[in-house]
Structure formats: structure tokens, C-alpha cells
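With one protein chain removed, the remaining protein chains of the complex are shown where they sit.
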Amino acid sequence: MGIRAAVAGASGYAGGELLRLLAGHPEFDLVVATAHSQAGQRLDAVHPHLTGLDVTFGETRPEVLAEADLVFLALPHGESAAIAAQLPAGVRIVDLGADHRLADADAWARYYGGRHAGTWTYGLPELPGQRERIAAADRVANTGCYAATITLALAPLIAAGVAQPDDVVVVAASGTSGAGRGAKAHLLASEVMGDLSPYKVGAHQHVPEIKQATGATGLSFTPVLAPMPRGILATVTALPTGAADPRAVLAQAYADAPFVHLLPEGRWPHTAATLGGNSCHLQAGVDVDSGRLIVVAALDNLGKGAAGQAVQNANLMFGLPETTGLSVWGTAP
Amino acid sequence: MGIRAAVAGASGYAGGELLRLLAGHPEFDLVVATAHSQAGQRLDAVHPHLTGLDVTFGETRPEVLAEADLVFLALPHGESAAIAAQLPAGVRIVDLGADHRLADADAWARYYGGRHAGTWTYGLPELPGQRERIAAADRVANTGCYAATITLALAPLIAAGVAQPDDVVVVAASGTSGAGRGAKAHLLASEVMGDLSPYKVGAHQHVPEIKQATGATGLSFTPVLAPMPRGILATVTALPTGAADPRAVLAQAYADAPFVHLLPEGRWPHTAATLGGNSCHLQAGVDVDSGRLIVVAALDNLGKGAAGQAVQNANLMFGLPETTGLSVWGTAP
Amino acid sequence: MGIRAAVAGASGYAGGELLRLLAGHPEFDLVVATAHSQAGQRLDAVHPHLTGLDVTFGETRPEVLAEADLVFLALPHGESAAIAAQLPAGVRIVDLGADHRLADADAWARYYGGRHAGTWTYGLPELPGQRERIAAADRVANTGCYAATITLALAPLIAAGVAQPDDVVVVAASGTSGAGRGAKAHLLASEVMGDLSPYKVGAHQHVPEIKQATGATGLSFTPVLAPMPRGILATVTALPTGAADPRAVLAQAYADAPFVHLLPEGRWPHTAATLGGNSCHLQAGVDVDSGRLIVVAALDNLGKGAAGQAVQNANLMFGLPETTGLSVWGTAP
Partner (left out) sequence: MGIRAAVAGASGYAGGELLRLLAGHPEFDLVVATAHSQAGQRLDAVHPHLTGLDVTFGETRPEVLAEADLVFLALPHGESAAIAAQLPAGVRIVDLGADHRLADADAWARYYGGRHAGTWTYGLPELPGQRERIAAADRVANTGCYAATITLALAPLIAAGVAQPDDVVVVAASGTSGAGRGAKAHLLASEVMGDLSPYKVGAHQHVPEIKQATGATGLSFTPVLAPMPRGILATVTALPTGAADPRAVLAQAYADAPFVHLLPEGRWPHTAATLGGNSCHLQAGVDVDSGRLIVVAALDNLGKGAAGQAVQNANLMFGLPETTGLSVWGTAP
């Protein structure tokens, strides 16, 4: 038997994607999947696309999860900390929730409310030096899906002094799985199909994480719900410093990153090309009229934005090649 | 018989929407509909949703159109000018193409190529004083669909000195009908469903029109193709001057505009609510982190963005109430 | 003031479509709109596409509705009867629910449970003699959306002896608005987009109504949920008797029906062409291999399948032309 893996919160969309990835992973063996209201249900009743996997959901309790070597927490924001605190030190944990991402406890209190649970190693391997930190960590805070997208587009440009950090404008649209599986009226298919709708305009709880990870000091972030199940497209603009060519900076930053692809000049990322895989597609240019830098990033919010990223982090934590069990390619059309 | 109306380019999507609106218009009577490759076809074979209208497409020639009192030109960009020049002076024309929108001949040459055909009265009645200019005009250049959306969101704020004109950032997504009915591989349903894709990033031909109509002097405009048949959602951000409350400015600007609705505070526009109608929904706020003004506008690109706007302009040109034959309400879900 | 109209259950999808149609109706004036959990809400908060209508939802109580001349009941199945029984005799009622459709009390008990509320005039004006019966009625039971579609396709063929009634096979797919506005997990956009899913296979509660209205004696009916907001496409097959040409029979049956269109030979109905209008499109043919009759019908489940049909019935009940306030044309694309 390989490395024993558990998924807490396995009935949601990120949890389901983790189960799918683990089912095809050569080293991680799913030993426990837990859920809240769906505990006791067969996996294939909750995730019909995984028909053929013989698993029944357990309850999300520490003693159930503790039998694993590796625990993925795919719980609602604010619920990871209590569970994590009760798991043995030897169990490695990747938390897909927001609880342990922020370094700034005040920002947590302001945007999420309540007491900050502490800061874990930030789970974006493509940041400089981060691959090594993740490999050495027992506790990793997976990125948020918007933060992953925007950070991959912007962080190297700010770090290299190519983009000014103080007037960054981002409009990013996400497929509906990013909003979770809760039965809410505004997420009904009748409401969403044929519709684009902005939400949490002017004050989104992911802003502190995005600023922390990108180095932006001034950020206008407008998220939009788009009529598709998966995918994030982020359009990131910033004022240039003129220091260097943004494409050259991105090319160098991701030269050794198997999942981040700077597209050939003239081709812009689009979300469908990343569906089901762990890749992020990038392109950068300069607006001829305004002179602003424009960087566009696309990825699968459940892949590189959540479950795929989590498996990538776990691979590093166990000394495996980071691509193990993950696909570079999307499923299209 | 009422006012005799003709539609040139009636086989496309904007043309089809014009036919639908004219079929329900109490004063304009369709006497001629023309097409290019579809000339000779029955209307309901080309537009099955208009089954029950007994019309056969004629050829797009000046002498065919000249029997009308009112001609709508829904032709590809660059083809209106030649036809318009051959129509009698007494015929009133609304051109849905770009040919006569720009005041600046150089901008035309730079973005469209070729010789500029001249400037007509700009067909956006909600601009200050424009309703009267349109009423007095025989030739009106209908707005582009992106320009209409962005101008309704931004022009009053720049005019009132509330928004700075020099660093405007716009990301706007459009449904596929905005890309026309030509059979192109990248517009196939298989490619578009589940996909968001930016296009013409950094250099879109509508930039000069948007700057001219909004008063913006620096504009970063990124258009995105969205997986829905209709609708435009524009997210417009600009640096504030602090001079006044943006919502108050918008409320005053559109106090008498039957088709422009500033939503109650806290509700943001979304595209599906405008489908099939002639309304534009607006909301404005200030980003708590960056302090930028954010204005979001939604409308139906074939309605207020094209055919509905054209009928509204024609109503004014013939002294009719501007709402004649148009719906304020969308069709949802 | 015209005829005073009330809508009970105005917060749902059929209720919202009724409000939209009444807003454009020249004779019916909306005086009351009621809701259950949304009572007290402004209409445009619940139906953003109707922004501009100044209405607040009342509670669904008989004394609130009794001030109207005409009451539309758009309530969940089983809730109409109690309300209707408490309305004055002089108030004309169109019930969009199932409560009063069936002639057979046993069928009601078997498929819906509980006691049957009684049988009202069946609200499908295109059935022989039905237009007159509706015009004379104070109480009309609007058809179900599947029943309307299938009946328009099949009833004339069985009545004319062209189709055998005893081995009818129907597969019909509906857009999601047919499933209502309740927040249910299987109706989430994430689940529905990209998906076709059959439901209630082998035992749907609409079977008795369809048999009653079509004359079929043996019926296999399989409904499918389709990834679109509106529209029903019914594929109806039956064994032929060889008595006459099915197209000729349909053409004659609907010669005077303004909303039912037998398409020219070779063109088959599709749902998008009927969106937002009150039309039903039909085509019939014979399968070359099996010899079975195939009739396909398309309509908008909220239009001719619900709210449009209800307004058509109300028009007849008040002696108005049946097309008053209704569109023959769909909104496309």
C-alpha cells in the first residue's frame, strides 16, 4: 500500500475533484472520505461521475481522519482550523479552505470575522522558493482559486519591478462550481445560463490573500459569475514601469514550472482549454491606447485553483515529482 | 399605412432583431428587407423565430431601399457609406454600422482602414442634448454595442468631474451574437460553451468611439467572449476626484431616461435581466481597498446595443415617443 | 381603468412571466401580485428583469385577490383549490396548477394524492370547440407545459384516425424553468450545464392529463431536463393507420389558430425559435425505416406552456381577441 490519503468535505465540488484525482494517482490511496450531511451515503450517489469507486462517506471527525498519512481538508471557510488542531503532528495536511492562508490576523478578522487560526506555508509552488518550503512543510494552506489565477499572472511582474503595485485592476470571471454546491436560488441553472453577474463588488474577502501573494499594494478586484461549470479567466492590468518586457519576465519565472504555460505571442488564454487539468495559461501585452500592462490568466478553478493544486502540493510534501497523478492537458471541447 | 421602413442586412442578428421589433411597432411598417447571399429566401427560413411573417428578402440595392421613408442599415462595417450615399435626401437613415460614428477621420483610418465616410449625428439619446439632435437629424449613426454600454456607465461621471478621464480600465464581456452570424470556427457552439475568451486584447477598433463618446482620454479596454447568446456586462473603473457621489450623478443624468435604470443600492446589474428589452441597468460604487470608482452596466447587445437603440433613434427622428414599440422589460429566466 | 388582474404566486417563474405579459397587455391591468415567502418584497428585487415596474408583493389570501376581475393562480400543485374555493363567483380564474385539469378523480388520487378538487374547463383553445367553451367559462384549468406540447402535436392525428392511440411513445425535453424556482441541488447551474438527465422515468404525474387531452390510450412518456432556461421539445411517435396524410390533418386543425404553426416541409421545430412568444411550432413525417409517424413540437414552457397560454385563455374569457398582448414571434438568438 502507498501513502494513505483522506479527504474531509468530500461531498462538495472540490472534494469530488480530489476524489477523482486520487482515483488516478499512483502513490496516494484513498482510505477515508468524509462528509457532513451526506455521511453514510455511497460516493457514487453523491458524485455519479465516480460510479465504479466503492466508497461510503464517513463523518468528518478527527479520529476518522487520523488513520491517514495525508489529509485534504475541503471544508467551508472557518471549519478547517478546529479539525486540523486535533490531528496528530505526523499527519500531513493540505487545507483547501481559507483558514490558514493569511499572514495578517487583522485582515482575517476584517474580511472573515472571528479569531485567526494561524498561518501555514502558502501552497503555490510556482512562487520563488515556495516549492522548497512546501516540500519541508507538514501543513500547507492551499491557495484560493482567484488568488492562484491572479498571482500567477501578476506576482513575477511586481517582483521584477515591471508592474507598479499600487494601481492594479482585476476583473475575473469564474464558473459556478467556484460558488460551491449549496442549494442557493441565485445559483440555479435557470438564473445562471445566459447570464453574467458581478458579486461582492468593491469588497471581496479574497482581496487580502491576493495582495499578500502578488505584492500588490492597491487592488481593485471585481469578480463575475459566468455561465459555465468550471474555469476562471482573470484580466489583470497594472501600470508599467518600463523596466523590462513582461513576457520575458513571465517566461523566465515559469521556465521550470510544468503547469504554467506562457502562450506564444498573439494567442490569449481561454478557460475551456484548461478544463480538468492542472495547467494555467498566461499571456501578457501592452494596451496600445492606455499603455497599461494587460495580463490574462486562465485555469480550472477546481484544478489548479483547488484540488489539482492541492495534489501538487501534497506531491511535493511527500517528495514525489510534482506532476504525479496530474494532467497538464485540458479536456476540450 | 404608417411610416414605411426598410431593413438592409436583414439576415444577420441585428437585422433579425430589427425585423422582430418592427413587427410589433405600431407606426413603422416593414416594406422591404434585403440581404446579400440570402436574397430571394423567405424570412422564416432564415429567422425561424419569425415564422408567421410573410416576407421575402430582396437584394441590397439603393433603388430597392429608396421606396421607404426610413432605412435601417445593418451591414458589415465599411459597407454602409456607399449605399447611404445613393439614397435620396428625404429618406431618413439609421446606420447600425461603424462607418459614420467617428468624428476623427484619422482614428477611422487607423482602426478600420480606408477613407472615412463622414460623421453623422451620434445615436445615443441619453447623452446631454443628444435627444434633440437626433430628432432634428436625417442621418443617425447608431452606437456600437460596447460603446453604448460603457458610455452609459461612464460619460456622466466624467462630464460631472467625478471620474478622472485619464486612467479608465474596462473589461467587458459580450454574448456571441455580438460577433455576428458568419460561420467561423471559433464561434462554434463546441468552442464557446463552457469558455470565456478574450480577444483583440490591447487594440480593439471600438476604442476611438468609446473615448469620443465617454470623454475618456486614457482607456484600457479588454473585450471577452462569453458563453451566452446575448448580453454585455461592462465593468468600468476609474480614479475618483471626490467631487460628488457617483450614484447621485448617474441618478440625475438618467432621471428622464426611460430605458436607463440605476438599480437600488446593493443590487448589481446582470445581463439576463435585460434580454430582449431596450433597457440598460447600472450600478456604481467605490472599491474599499483601492478607492477606485466601479461602475457596472448591463444591456442586451442586440437591443439597447443595436436594434432597440436604432428603433429608439428612429422614433425620435419621426417625432414619436422614444419608447414606441420597445420594451423596458427583459425576458427572464 | 381596464380589467383588473391579480397574480397569485407571482414570485415564481410562471408568475414572473405573467407579470411581464400583463405589463404589456392593453386591457388587463395588474392590481395585485402575491407571494408566499417573498410577500412584502419589491417586485424588481425578485424579478430584476422587471425593473421599472413599481409593485410590492402582497400575501396570497382570498380577500387580497378578490378585488380583481381576473385572477391567475400560479401556485404549487395542490394549493389552488383552497384559494379558488374562497373567491367570489364573479371573479374569473385561470389556474396554472394541476388541481382542476383532470376529469378522472382516481387518476388524480393515484398520481398526486389527496382528494380531487373538481374539473374545470380545459384551457387549450386549439382543441375542437374548446375556444367557445373557454369563452363561456368563469373557471379555466390551464394546461401543463408538457401536455400542451404533446397535445398540439398528437390530438388532431388521433381524432382524425391517422394515428393509432394505443402505442404512443413520447420523449420530451424541457428547459430548467419548468422545474420551478425552488433552490434544489440537482437544479444548480453546475449540475445542469453540459448535462441531459431523464427524470421520473416510467411514471410521470402528467401522464393522465396527456392521455385525457390527446386521446392516447397507451403512452410511454420520458421527460428529460435540458441545459437551457426555457423551451420544450417533444418527439411524439405513433403507429399510423394510413388513413390520411398527417401534415394535411395538422394543417387543417390549425388553419385558424394564430399561435400554432405547421412549418414548411423539411423544416423541423426547435425550441429557441419560440422563446418568449406564445407560438408552438410543429412538423410531422413518417420514418422511412419503421413507418412510424413522427411529430415534433416546440414551444416555450413559460409561454404557450404556461403564462402565455393563461393570458390567451383570459383573453377569450373576456371576449378579447385571443392574441391580445401576446407575441407570435420568439426572441432569437
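Going by the order they are written in, the chains are A, B and C; count residues from 1 in each one.
FYI, a residue touches a chain if its C-beta (ideal position, glycine included) is under 8 Å from a C-beta of that chain, and two chains touch if they have at least 3 such contacts.
This is a predicted model, so every value here is computed, not measured.
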item	value
Touching partners, among the displayed chains, of the absent chain	A, B, C
Which of C:Gly178, C:Pro229, C:Gly277 or C:Gly303 contacts the chain that the document leaves out	C:Pro229
Touching the absent chain when the full complex is considered, from C:Glu191, C:Glu209 or C:Glu322	C:Glu191
Hidden partner chain, touching residue among A:Ile3, A:Ala39 or A:Leu53	A:Leu53
Selected residue (touches chain absent from view) among A:Gln130, A:Thr151, A:Thr274 or A:Ser290	A:Thr274
Missing-chain contacts mapped onto chain C	167-169, 171, 173, 175, 190-191, 193-199, 201-203, 207, 211, 218-222, 224, 226-231, 233, 235, 237, 268-272, 275, 283, 285-292, 294, 296, 298, 333
Chain B, residues in touch with the chain not shown (by the definition above)	13, 175-177, 179, 181-185, 187-194, 227-229
Those residues of chain A which, in the complete complex, touch the missing chain	13, 16, 20, 23-24, 44-45, 47-53, 176-177, 193-194, 229-230, 261, 263-264, 267, 270, 272-277, 279, 281, 327-333
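Note that in this section only the chains that are shown with their structure count from here on.
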item	value
Mean-CA-position distance for chain C and chain B (Å)	35
Chain C residues counted as touching two or more neighbouring chains	13, 176-177, 193-194, 229
